[in-house]
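Every protein chain except one is present and positioned as in the full complex.
What follows is subunit A.
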């Protein structure tokens, strides 16, 4: 029964994209359609999450072909949870974008294009989460990437085109890796259905396994912005309109993390690359946060913390125990929410304060106390201050790391703790300079060494004047902040769901059984 709901997760946004495109001239109807679609997907995902818990993994054989021949859509707890969180976050950002669009008319976001593209992005995202075979996952990736290219270059200003070109080329290279990997997987195993690959891959020689494994990891690693291939992210995300950056930051990298989780647990279980991933996680953590500290522009700073915190999730995946995977899944949920919220807040700072560089901002606490609160809570959350969800996720990861007890895991824990503190340092510095410092202090030209050594945004093009900020933008951001705090309040049930999802992925036999039904 619940299986019938799975295709809706992909179909509804696709239908929404078509409708919003037809309704191009009527913004109100577009908004209505997008909102209804995303709400519906969120509700369906919630039902799926509850049902999958009772009935086991939901599998849909598209077109009635038996797997491994046909395409399968699979929703287990992890997929349903990811779809639920993404839908909620997409909805929040949509409302924020609508608020901004109403205030700006045609300035930054040509609204008639925004809604269809946004719906396509959602389609690709949800499709990647419920895809039961590698090629369908590839199609989901491509759909969401194509939409992201359009969203990133919205309006086509010079800065966005420059940033867009970097992003698109890097994404294309990752796609070529992914497609080549799919071709090789098909050549080696004769199937692209993930569950069937999992059954057959163990029979391959070790070196062939390693090659396939690495090809997939490179493809997903670029998407997830894991260290050696994370250079593109801080250069491309910050130039996009605020809501677009928020969605990208929250969700696009997490699709890569999700794919890595599936690769490491279902297709290539065991600890062949455990040490390798552990080293990558450590480097991602440290190098990402080192970049963040040097930035004056808040958007760039947050982009670097985004890269850095991907390291936590890779660390959890590298440990690979049930406890670690529980913490990883919880951390993914936390990070999607908090990172999106922070980027929305920066969107507000940009409108209200007229700049995003902490060397040009001051006195925001006095001028906009509400904004200050909205920034402060998610900032502490990201930095990992108890009792927020960032703390809970990190503690879970560190505990799992200690239980593993290898020297590398201790190094990674140390790097994780340092990253947590440095994140806090970077964000508190934003707080001190942009919110706490008085305007007089900034204008008097007092320069501390902290400020003068900062790296400004190379694309900075003069401050925009203060524009009106509709209540709806503030209200949406506030709702997202409440949601991120709620992750602490519901931490018990959420961790339980994460634990069950983790059990599903750690022992993929139920997943394989549900998809293949005994066939090989």
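The criterion applied here is as follows: contacts are C-beta pairs under 8 Å (C-beta built on N, C-alpha and C of every residue); 3 or more make two chains touch, one makes a residue touch a chain; residues count from 1.
As a working rule, contacts and distances are computed from a predicted model.
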The complex lacks one chain in this depiction; which UniProt name from "Na(+)/H(+) antiporter subunit C", "N-methylhydantoinase B/acetone carboxylase, alpha subunit", "SRPBCC family protein" or "(Fe-S)-binding protein" does that chain carry? "Na(+)/H(+) antiporter subunit C"
May I ask which residue of A:146, A:272 or A:411 touches the chain that does not appear here? A:146
Using the definition of touch stated at the top, determine which of A:47, A:367, A:483 or A:510 touches the missing chain. A:367
Residue of A:36, A:50, A:161 or A:489 touching the missing chain in the full complex: A:161
Quickly run down the residues of subunit A that touch the omitted chain. 102-103, 105-107, 135, 139, 142, 146, 149-150, 153, 155-159, 161-162, 164-165, 168-169, 172, 176, 179-180, 182-184, 186-187, 192, 352-354, 363, 366-370, 439, 459-462, 465-472
